[in-house]
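Taking it in order: structure first as structure tokens, then the write-up.
A single protein chain has been omitted; all remaining protein chains appear in their positions.
Here is chain A:
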Amino acid sequence: MAFQILLNFFIAVVWMFMTSSLTPSTFVIGYIIGLLLIIMTRRFFPGRLYIWRLWSALKLTAIFLRELVLSNISVLLLVIKPNLSSIQPMIFALPTELEQDWEITLLSSLITLTPGTIVIHVSDDQRTLYIHAIDVDDVDEAIDSIKNTFEKAIMEVSRG
């Protein structure tokens, strides 16, 4: 992934030197040519093309924005509720399959940034996140919703 991006930059720079015009527009043209070359020679690289990972990262951003809006609305509805005794705050454990430090950090940040849920602790073996939620009717449902949105998207980004 990083190697492919570096190679693409290198091809773009070589293109700039070939055309002997060191301008941004030449760089962009060289970058596009390099991208086409890398797509042509994709069998030589281990792992996927980096544009797919870029695409997954964009998808993750879109999912995050959607969740942000939806959960903000749900918290607003909680706040203006006349009867507050019906909300059920709780702390639950979320088993996670992510392994890298940055994946755990990203997942925790996304969970914390969406209103209504806060990561309060990461277990020592990094297999479990402890999450505090404002209003949970069903724990399994809450775990599943996080797993199916954020965790799946992050896994897609980090997949080879």
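One rule holds for everything that comes next: a residue touches a chain if its C-beta (ideal position, glycine included) is under 8 Å from a C-beta of that chain, and two chains touch if they have at least 3 such contacts; residues count from 1.
Simple rule for what comes next: contacts and distances are computed from a predicted model.
Student: So which of "Dissimilatory sulfite reductase alpha subunit", "Cytochrome c", "NADPH-dependent glutamate synthase" or "Multicomponent Na+:H+ antiporter subunit B" is the UniProt name of the chain that got left out?
Tutor: The chain we cannot see is recorded in UniProt as "Multicomponent Na+:H+ antiporter subunit B".
Student: So one chain is hidden, and I want to know which residue out of A:Phe3, A:Phe17 or A:Trp102 touches that hidden chain in the complete assembly.
Tutor: Considering the complete complex, A:Trp102 is the one touching the chain left out.
Student: Tell me where the left-out chain touches chain A, residue by residue.
Tutor: Residues in contact with the chain left out: 101-102, 104-105, 108-109, 119, 121-124, 126.
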